[in-house]
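A protein chain is absent from this complex, but the other protein chains hold their places.
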């Protein structure tokens, strides 16, 4: 009989909390947007599905063995934990949880061993997260694959467009200020690390955002990743009004000169140039930009096509599956359903807007000082969101002048924006770690 | 000179034990069956080869560093182990081994460190097993790939066939009773966990069997996996006599009505429906059915084809290679050559037989209460063993009526059987863990 | 202000040491050789790029968290380390580093935990190295893939050519003597383990060299791998003069008899024969030859083509990317810029030369005792360096006789050399471990 | 809750088999409802089996290998028909 | 160096945005120099877009799958044209 009782006791319905119901619905909305509205489906399908899995009551798929034990709170286990943490067993579960959060790595290992002895296991998604994201490897491998898919030709044909990619990164730092401001005025409780991780949403680059969040604000990673990918998908809605508001019809009609042909050799040497500059001036950006340049070199050098093919296909696909499910594990109700999430979503869209605006303004500024005119519409592509933002520039350009194809010209700032946000990520990581240690 | 002696001392011939010779021959038999008789070659080639590797004397490929040290039994090492385990060094190796088995996770870690200090390493296959199976990831990834290869169309066209998939799972539980009985009558010493793991052979689903065995009875995993895959290959021999014995020629001639067309949308929504039911009623089946549904959603949604392709090809192939070698590591003579193995093989085939019979009987039962007749031959497909069992139903059907193509109709119960055994796996895992903790 | 200072303080230029500049240039030279001169690009592109990454000052990509902490040498951290290592904190960083090198595995774990508590992380390349090479898995997986690409047909048609593959391995052991000699005469300080690892360069087989070096002399792995792959690429320059010096024009003109057709069955059984011999006589070679034979069996058996395809493509490519970057991590200036490296490069080319010579001499010797003449030019292919060495034999043969196609005949000793060096690796690993424990 | 293993086996069988049937029955019902809802509210032109296109890459690149193969195939064929 | 979070935010913005601009400016310069050097000293026939060949395998084997596909494609076509 008690088995039936047991089954019911651990059936989902009995354990289901309202938050979990909400998050399962959120997961379904993400799946709907990905499948029906084609919102970055390669990421949002795994993230949405992982989010549902993470909120299955009783399955604890997103919990470590220790979390599961703390959640079950069996007296014997709690006593053993308290003893290992050196606190009074009578202090209660809340105290034990807090002590665990501030405990040393050695104590974490001890509790993990104890949890194992008591028969608790890590959840599937927790393991995926540890291997794929906590280790930092998945975002880097995806960045390598993106590098192997990136053509720097347009950028090399017109290096000035790097300035557009730089300007658009202002969205990142303005958002950092916004988050800090929300904290300053007591509206939300964001640390400087949280603020930096939120700001990177403005980089409009998924792997970079996940990489930074995993280092600076793991508990916000779910919201940050969802915001980053959702807004990337919304670029065609977010950018045009801003672009039109900031440009005259005349400016939008500017026809840009045909690009020069870029030689194979330049394309091969470019990633090495970037790497050398990173080595000389920005070591903290070495992991991201290093892997990005490595992927691009494999693509361009032409002698390791089989590695480049794998980096662009099997490897990036495998990594994407586990990265997405791992991000989903951060959509567990207790973490995700927090006012902070709303703040993150609000700040994220502001970041996209400001980045777009600054890119356009920078283009207009450059036209002031240069004879060779730039169509300011390609400035907005500086936020990256490859290749969506470049397509938007092209589309708006065609509206103004049906003969004016800006796509190739917009690819320059577009990939420049990827480099720009990786640089911003590097400097923020090193500065924040210096501030908080 | 002592080097020559040393070489001979550690040459295979000198160390070879009869059991290892037998198991190497067993490995060769598995390779022969896989290659010449086409017995589930994708699994049995790696398993058979891994089995041979695991029995190479002196190589210790399937042993952990601690096992290797215990096997070498160097006095200094044993003294250190005894001290770490808090037992009298004079107690002897046997006592140390036993103390190690019952030791805590912390002590396991300590001994692993000691073994490393004394220069012992984990064997190659042991590492594969730890990463691929002990972590639970390989069976789940394969299940995801199978999901991405599964078409639920026939099931959706005729949902009633789910009952056939349910009935066939009785083979699992009857076998559990069989194993328990063997224990009860003192014939073999199976725990309830062993019995559950053995029963799952009746699920006729490889990854499910390996997943359950890795959780409930790791030391029996080798025999269980070999039995599961061998009997799946033998389905064309095992099922027909049972199917014919339980059906009249008239019944076998029943022609089933043409299936309705199933819309893409239904196929997309179905895996989510399954997931929601799992979330509400059966959290313990969430890892298996979650990954299965995720794979199927990737296939059907049509917006992540590159992920679905990878899940069906590169990823499942890579995982299969390491899963097979890891299972092979459990064919080490000292573990595999045990009367229990014979019991497992005997119970396994019984499980297949009962599952087949119950599927057919259920089909006949449903015909009693429904106007729309089912050909009972498709009931046997409920054991899963995709797609072999469905082909068998089709073949026997054609014998009775050359115009009667049952293949598509049999695919319904066939995939239903996969869901059914995953459900059975989930409930058994949670009940057994409740019983044994 | 201090932030600007901080940025400059940790900018590459400020931290850059001469050694790192040199190694970055070395990395670029490797990339140049790989891309422009087609020097084994599949390995040297990742190795060269990884080498540059490993020498980015301040990024510590190739350092463990503990190394990073020891390099930063923050007083509090050093005090904690000294306490954990049980030495006097006043002893200074040098003493702590030394104590760490000789510390137990348990203490290593403790320091890793402490470093984590102080906010230090493992570098990206360090993690790649730990997973791919320290675990031993990457070289073995690549060896499996090579096995799946190897056709033993020519060897089976003319098994005698195995003797050529055996003779050519003398290059390995002569080099061991050379390294020991350098030590004996006090020119360089090589241990017997170092000598064995250096000798294996003569095996002209990349994964074998990396596997042996990772077990016997990890700190020399970078130099050994670079030497092995560079000289393999240089085979067309190294071998011809030696081959011509040791053969008469008449000998080079010898036309070999058409090979017999080898049946599929022989090709399927051969890897199993090798495996059985390994099991009986050379357990220490089981990991390398086991995986090699497994890959070859997958290729030949014809029933697991999808696994064989993956082993030859996605899996070997993914592994190659991470293996190469991991090897690059061993090109960090402090380890690589050492007189030993020059010694290794010098000994390595000697090894290739001697191996080539012995292969040719063995062929001439066999002609003394056999009626069926062998063209001594195929002897040089016994060093392996598949398929380059066989192509060289063919090329020189055509120079002597434009009608004389030796390629297929040279493939026999060529693949025999792979087996030969794997055998040599096995025996050296087991003998050295016996000598040093 | 240790009991006799026989009792445990019986429990496993009853509750296990029970759960399987209950769950799959619920699935039959849910599926039937889902299908009827979809057919009513989300009707769809009978799905033309889509010729599976090579999956689009995130950065919009198409698999060069495939293109190479197609090219090779057609070239080779033309050569043959010369 | 704990300071008020506001101050920290301002620092992040100033030094962060500064670094981005400095770094990308350096990159513009370096790229321009690199390109001019390449164009002067390593001129190159305007690159013919290479029909991406299936990457060559290390041991010189060519991907059997691709060959199979090509063969299949041509066969099927011939069949169709019968």
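All chains are identified by letter, namely A, B, C, D and E, in their written order; residue positions are counted from 1 within each chain.
Assume contacts are C-beta pairs under 8 Å (C-beta built on N, C-alpha and C of every residue); 3 or more make two chains touch, one makes a residue touch a chain.
Small disclaimer: the values here were computed from a predicted structure and weren't measured.
Visitor: For the chain that's not shown, point to the residue among C:27, C:46 or C:165 touching it.
Guide: C:165
Visitor: Among C:16, C:274 or C:332, which one touches the chain that has been omitted from the display?
Guide: Only one listed residue reaches the unshown chain, and that is C:274.
Visitor: If the hidden chain were put back, which of B:386, B:406 or B:431 would touch it?
Guide: B:386
Visitor: Using the definition of touch stated at the top, determine which of C:42, C:114, C:149 or C:196 touches the missing chain.
Guide: With C:42, C:114, C:149 or C:196 as choices, the missing chain is touched by C:196.
Visitor: If you put the missing chain back, which residues of chain C would it touch?
Guide: 155-156, 159-160, 162-163, 165-166, 169-170, 172-174, 176-177, 179-181, 183-184, 191-192, 195-196, 261-266, 269-270, 273-274, 276-277, 281-282, 302, 304-309, 416, 419-420, 423-424, 427-428, 431-432, 434-435
As a convention for this text, only the chains that are shown with their structure count from here on.
Visitor: Copies chain A, chain B: same or different interface, half of numbers shared as the threshold?
Guide: different
Visitor: Measuring between mean CA coordinates, which chain is farthest from chain E?
Guide: B
Visitor: Which chain is most remote from chain C in terms of Cα centres?
Guide: Relative to chain C, the chain with the farthest C-alpha centre is D.
Visitor: Between chain B and chain E, what is the gap in Å from one C-alpha centre to the other?
Guide: Each chain reduced to its C-alpha mean, chain B and chain E end up 43 Å apart.
Visitor: List the centre-to-centre spacing of chain B and chain C in whole Å, with centres computed as mean CA coordinates.
Guide: Taking the mean C-alpha position of each chain, the two centres sit 38 Å apart.
Visitor: Two or more other chains touching the same residue: where does that happen in chain E?
Guide: 1, 11, 15, 19, 52-55, 57
Visitor: Please output the residue numbers of chain C that touch at least 2 other chains, ranges allowed.
Guide: Chain C, residues with two or more chain partners: 3, 7, 42, 109, 309, 313-314.
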